[in-house]
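Right, one structure below, let's go through it.
Apart from one protein chain that is not included, each protein chain of the complex appears where it belongs.
Letters are used for the chains, namely A and B, taken in the order the chains are written, and counting of residues starts over at 1 for each.
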Amino acid sequence: MIIYSEKVIEHFMCPQNAYSMPDADAEGSSGDPACGDALTVYIRVKDNCIKEISYLVFGCCASIATSSMTSVLAKGKSLDDALKITEEDIIEALDGLPENKVHCSNLGVSALHKAINNYYEKTSRMEEHL
Amino acid sequence: MRKVYFDHSATTPVDPAVVEEMMKYLTEHFGNPSSIHAFGREARKAVEKARQQVATAIGASSVGEIAFTGTGTEADNMAIRGVAYANRQKGNHIITTAGEHSAVLNCCKQLEREGFSVTVLPLDQYGRVTAQQVADAITDKTILISILHANNEIGTIMPIKEISEVARSKKIIFHTDAVQSVGKIPVNVDDLGVDLLTLSGHKIYGPKGIGAMYIRRGTFWQPILFGGGQERRRRPGTENVAGIVGLGKAVELATERMQADAERLTRYRDRIISEVLQKIPNTILTGHPEERLPNHVSFCFRFIEGESMLLMLDMKGIAISSGSACTSGSLEPSHVLTAIGLSKEVAHGSLRLTMGKDNTEEDVEYFLEALPPIIERLRAMSPLSEG
Partner (left out) sequence: MRKVYFDHSATTPVDPAVVEEMMKYLTEHFGNPSSIHAFGREARKAVEKARQQVATAIGASSVGEIAFTGTGTEADNMAIRGVAYANRQKGNHIITTAGEHSAVLNCCKQLEREGFSVTVLPLDQYGRVTAQQVADAITDKTILISILHANNEIGTIMPIKEISEVARSKKIIFHTDAVQSVGKIPVNVDDLGVDLLTLSGHKIYGPKGIGAMYIRRGTFWQPILFGGGQERRRRPGTENVAGIVGLGKAVELATERMQADAERLTRYRDRIISEVLQKIPNTILTGHPEERLPNHVSFCFRFIEGESMLLMLDMKGIAISSGSACTSGSLEPSHVLTAIGLSKEVAHGSLRLTMGKDNTEEDVEYFLEALPPIIERLRAMSPLSEG
């Protein structure tokens, strides 16, 4: 029952920003390899904006495409705006997902949120140190 | 782009000779086999000829032992539930294995809900059970043993003959699902020692939507669908004449072709297995290395997920399948892969490649070139392979 949109296939075949970033400012992970999906999002932040974003992903076509689209939508956005990205935004930007694949879009959003929270945690910890 | 179909365990193209036979019964000879006028008699003759073809192919002693069904799944349901309900007075215990197709496993689960007790034998790392395991599981309530002949996901062939001897010595009805083995390895109901056997048209270059159940004369059994008296009161409903004719022809051709195909495909199979294992690290061959279907190759590639691999191969024109749960959007990977001891994580990276009569050396070559870069690419973006 899996028929993907052309946009999904495009991002699946040529995922944007798919690389690891060992010196990232923050990262967030989501999913569980036992369930067939795992995603780690890395961000580099400057002036409260996402200057660079990348990820590593283990998962189906939809999870690769949604990871890619999450990175595209988040790049350049302020942290506040990036937090406003929803599952629906990603699905829409991909011209839709098959019904039983909708949960894959959740991975990108939740890993991104975790990365941003991780960034806030780190910076507030740094502020505490100051 | 080259098209390579390597998914013959999912379904096969219909043999043109089969289509040709079927066409007659989709056009001129459209009668209902239950009608006694000329149109009906023509259809009846065709159905009975096909029944003979199936009986001959699997070594049944009489055409009365073959009933046509709508699918392999229905035949499995008929065999298992039909025996269970008919023998309820004698006992309520059924033995099967963790490697069965969902058609068998889900029948057994349903029977459990209805008060039967089911022993699901665990598999060894290659996907086999032993006659000893079966013998140990038998109780005085055991009425049915159902064990598949060849596994659709990992290609492993079960030692049916040894197991059926145990069943026979205890007078327990024995069923095997031979959907994947017919036409690939010898299937003879007497050699195998089975009382019931199921097969399906679309796995042997026949049409979809037709299956058959063999039932040895004298086996205590009852129908599971109710209606008219067709198929000697075993399976009601107007017969799918064209489908039946197609199945008859397909099973005949499959038997004729079997040996030559098996030899050729075994060569391809062993070449793919050895090259892939050699070239791609972190790869596990699933299923038995020798006791496996001649056309069947299956692996798990660590750190990657099967659906992505499958779709990337699809972009190259190669059709294969995966036991990955993500192919269906569910969370549980193949029950067979976890039953042979693989972690869910590893099971998600499974690939199944099943060759058929029209595949060539060039198809194999093309696949062996296409696969490694795909695995590499997917592993490069996997968070798991870093660890």
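In this text, contacts are C-beta pairs under 8 Å (C-beta built on N, C-alpha and C of every residue); 3 or more make two chains touch, one makes a residue touch a chain.
Since this is a predicted model, take the numbers as computed values, not measurements.
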Handout entry: Sole contact to the chain not displayed, among B:S321, B:S334, B:N359 or B:S382
Key = B:S321
Handout entry: Hidden-chain contact residue, picked from the options B:P159, B:G209 or B:G341
Key = B:G209
Fill in the blank from the handout: Among B:S34, B:S169 or B:T360, contact with the omitted chain is made only by B:S34
Fill in the blank from the handout: From B:G243, B:G287, B:G323 or B:P383, the answer for touching the chain not displayed is B:G243
Handout entry: Residue numbers in chain B that touch the chain omitted from display
Key = 5, 7, 10-14, 16, 19, 22-23, 26-27, 30-32, 34-40, 69-74, 76-77, 101-103, 106-107, 109-110, 200, 202, 207-211, 224-229, 236-243, 307, 310-311, 313-314, 317, 319-321, 327-328
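Definition applied: only the chains that are shown with their structure count from here on.
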Problem - Separation of chain A from chain B, taking each centre as the mean of its C-alpha atoms, in whole Å - result: 41
